[in-house]
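The complex appears here without one of its protein chains, the remainder shown in place.
As written, the chains take the letters A, B and C, and residue 1 is the first residue of each chain.
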Amino acid sequence: MILFDNDYTEGAHEQILERLIQTNREQAPGYGLDSYTKNAKKYIKKALDREDVDIHFISSGTQTNLIVIAASLRPYQGVITADSGHILNLEAGAIEAVGHKLLPLPSADGKIYAEDVQQLAESYERNPANFHKVQPGMVYLSNPTETGTLYSKEELKALKTVCEDYDMKLFIDGARLGYGLVAETNEVTLQDLTNLSDVFYIGGTKIGALFGEAVVINNKEIQRGFKTVMKQKGALLAKGRALGIQFEVLFEEGLYFEISKYAVAQAMRIKEALFDQGIQLKYEAYTNQLFPILNEDQIKQLQEKYSLLLFEEEDETNSVVRICTSWATASGNVDALIQDINKL
Amino acid sequence: MILFDNDYTEGAHEQILERLIQTNREQAPGYGLDSYTKNAKKYIKKALDREDVDIHFISSGTQTNLIVIAASLRPYQGVITADSGHILNLEAGAIEAVGHKLLPLPSADGKIYAEDVQQLAESYERNPANFHKVQPGMVYLSNPTETGTLYSKEELKALKTVCEDYDMKLFIDGARLGYGLVAETNEVTLQDLTNLSDVFYIGGTKIGALFGEAVVINNKEIQRGFKTVMKQKGALLAKGRALGIQFEVLFEEGLYFEISKYAVAQAMRIKEALFDQGIQLKYEAYTNQLFPILNEDQIKQLQEKYSLLLFEEEDETNSVVRICTSWATASGNVDALIQDINKL
Amino acid sequence: MILFDNDYTEGAHEQILERLIQTNREQAPGYGLDSYTKNAKKYIKKALDREDVDIHFISSGTQTNLIVIAASLRPYQGVITADSGHILNLEAGAIEAVGHKLLPLPSADGKIYAEDVQQLAESYERNPANFHKVQPGMVYLSNPTETGTLYSKEELKALKTVCEDYDMKLFIDGARLGYGLVAETNEVTLQDLTNLSDVFYIGGTKIGALFGEAVVINNKEIQRGFKTVMKQKGALLAKGRALGIQFEVLFEEGLYFEISKYAVAQAMRIKEALFDQGIQLKYEAYTNQLFPILNEDQIKQLQEKYSLLLFEEEDETNSVVRICTSWATASGNVDALIQDINKL
Partner (left out) sequence: MILFDNDYTEGAHEQILERLIQTNREQAPGYGLDSYTKNAKKYIKKALDREDVDIHFISSGTQTNLIVIAASLRPYQGVITADSGHILNLEAGAIEAVGHKLLPLPSADGKIYAEDVQQLAESYERNPANFHKVQPGMVYLSNPTETGTLYSKEELKALKTVCEDYDMKLFIDGARLGYGLVAETNEVTLQDLTNLSDVFYIGGTKIGALFGEAVVINNKEIQRGFKTVMKQKGALLAKGRALGIQFEVLFEEGLYFEISKYAVAQAMRIKEALFDQGIQLKYEAYTNQLFPILNEDQIKQLQEKYSLLLFEEEDETNSVVRICTSWATASGNVDALIQDINKL
């Protein structure tokens, strides 16, 4: 069985493993004070073209989300998110467990729009009895979204403006950021993300790392005490080097972008094959995720050799399926899949 | 500078790195459902000689402590700990952040005793207005303790009995467990720990792993929903294999014990050298930690070549210093240190 | 301006104030250990015909909800509620602030139904990756609901059965319970509520008391440590007598039911007047709340003399308005309102 259901089915990029071996017996101080972590921060700051941000490395996406939100909000504040948001549906109540309510906005394509955010924030402001309500204190979005769509630069700017108007922080979950940054239709640079958000992160787990996300904090208020919040939530590894080394390798010479491009190119090959068969995609796809609408027979046929994610029902006879590539997707497996798509 | 200040200054045991490389391109399901994790659990259960326990792998000790405690207690319950307990002093309020009060007991040697625990629990029970107080719901201890001391089997049995008498759970932090299990004076087996506790963990970070602790849950009540609590606290790695592979290697053929023995043997060599110089230890030392009492000159002399942890002041002229060995301590470095101790 | 917008616009029933005066200089122990509180519990147990339940008095509804939920659930569990539920929309994130996610079910009439609850619980159970999700651990409903509708005995029984099947607790918010119990269409007794729920409460604030709700706990697990959880959440009044005296007066000789009947009778008079004018109600109304659909002119006309709650928009020209009566509604004010309704 060949797995195409997600982008974390293999280990780490081999350059990372090699570096782990090379450095293995070097003695280093703990808790992120090692030189690998310092280098990793330096390389990322260079990529962002910003020296005044804080960077921290955290083991998982859910952990990053809960720590960022806990460090950003006061108790009476909540988080606006798309109703398809990862923090709403797939984190076992992690955000509520740190005390904050999620304020979902309906979304057809995984994105939220400035207009809807503005309306929610404004309705809160206008409500004289709003002390019965949680105040929107942060806007959370992911880019690419859960369904692989991308924000335009204008959309992000508009969201940033609303956030400023209503004193909300903007937090961008970049678990698959690399795959978005290299997309053909992408307009947004790492510098844009830094400047337009209060805090965002650069996903490693799904893009070359064994585990780890790099949080970039622009907002001074969130910077304060952040490392202590990390410790409090159990996110400071004694051997911080394990995270430092990985991001050092990924950002030293652009490996992160190179492997992101590879993964997206593989996805685009599959997309073309699907289009050739007249198969439609549920969501616009320029990153590493494809959401074809397939009928029962097609699904059954593919499932004989491939593991795919059944994402949602489309209608009585068709379903939306997720096909994921990653930095580790074997080109031969893509060849095989394309051949089998051609037979559908 | 040679580091002797803690037991997490190097990376991972080379066998672990090799296995990471061998398995790197194998596709595996996420979130701990992979075969490496299953094997690791199998090997550990065999070492425990118990099939009916639950085993989970968590990235750090603080994370393990907060998850275990959150999963074990109801809101009105607190945790009895030595006043030198790691959860009390060195986890940035992690336990309080999940809502539970710590109930410290004075401790001279890092250990707590059944008698003192019984007295505290009894005074709570006897207090008719105890609804103003947090109920002791769990006893936390570490073995080896923060100061490297070890519990005897009788001491653990007595604690277990008090816990049963007062409906408290017993939780043993084994961040350095391997170093305790192989100590010359140790009386307690892995099976004993399983049977005498409700939950304990086998530390990997300090004993061969790059990161990771293996939690063993004996108590059915704590087992329920534990994996969801892990997810909620951000502790489920997408690539659960990263933890699974490490513990698979450590427990497949006894590597965990072998490298523990090596570390302790190195510590014992240093201990002998200290004794030869007439230097006293603050705490009984049969594991990988030594706490010699040194005067200012001796410290200055050693600090020229070695990094040591200044642990606490002994009196106006002497301090207690911590010297740590680990599975990764180079034998040559120990030779050098011994030579320099001989010159003190 | 005459207020009909809610049921807490006046103080307390005069018999309560008289009793406060009579007992004022009697010395009593604090924190609910006084004889008034004991009597109040005795009278309520008699009304419930159950001796083995626990009863506690809490100052407000939100406080009651958050304490009950905190005392009932483990960290990975959440609460199923109607999407119109008070805990979801009007409690400033109180439930999330004690760490629990709310799992809303769509509801047209303020009620939730066993079938929908079953479907949600079943979909959780069937999901092999449900550790990414919060487990439904409790079903919350209010009776009467936010829109004044009532559960039939069959509906409650069906919900209880689902709760038992999926190991969920059933919690009934009775902030307006009295007004429901005396409704013409009501089928459910206090005994039924006790037997069919794990925990419920009898609202005082809206029915005769200055403040206070009486929680009835059937489930032994929730009973344990409940008073300590109350203290922990700041709900134990030093002068517990303040709550005890109020419920003593309300339940000594049936005052609670008598004044409930009065309030509902006044509401029914208004309902008849609305029907006479051909005005429709949005929700079935047999308790103290009416939700007429009025056009802009009608609303403007009534608002000259009466304060009403604009509840929701019905369509472009009509809105749903809430008219509330209570134990304290002056019969003359109802006469006046009816006269003015007749002129619409």
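By definition in this document, a residue touches a chain if its C-beta (ideal position, glycine included) is under 8 Å from a C-beta of that chain, and two chains touch if they have at least 3 such contacts.
Small disclaimer: the values here were computed from a predicted structure and weren't measured.
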{"item": "Residue of B:Ala40, B:Val53 or B:Ala92 touching the missing chain in the full complex", "value": "B:Ala92"}
{"item": "Residue among A:Ala94, A:Val188, A:Val215 or A:Leu236 touching the omitted chain", "value": "A:Leu236"}
{"item": "Candidates A:Thr81, A:Gln135 or A:Gln266 - the one touching the absent chain", "value": "A:Gln135"}
{"item": "Residue touching the undisplayed chain, where the options are A:Arg25, A:Arg224 or A:Lys300", "value": "A:Arg224"}
{"item": "Where the missing chain touches chain B, by residue", "value": "75-76, 78, 89-93, 95-101, 131-134"}
{"item": "Absent-chain interface as seen on chain A, which is shown", "value": "31, 70-71, 74-77, 98-99, 129-135, 224-225, 227-232, 236"}
{"item": "Positions on chain C contacted by the hidden chain, ascending", "value": "2-3, 6, 8-12, 14, 17, 20-21, 23-30, 58-67, 91-94, 97, 205-206, 210-211, 228-229, 231-239, 241-242, 328, 330"}
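The rule we apply is simple: only the chains that are shown with their structure count from here on.
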{"item": "Chains linked by the largest number of contacting C-beta pairs", "value": "A-B"}
{"item": "Homomeric contact chain B-chain C: same or different residue positions, threshold half", "value": "same"}
{"item": "From chain C, the most remote chain by mean C-alpha position", "value": "B"}
{"item": "Rounded Å distance between chain A and chain C, as computed from the means of their C-alpha atoms", "value": "42"}
{"item": "CA centroid of chain A to CA centroid of chain B, Å", "value": "34"}
{"item": "Touching two or more other chains - residue numbers and ranges from chain B", "value": "228-229, 231-232, 236"}
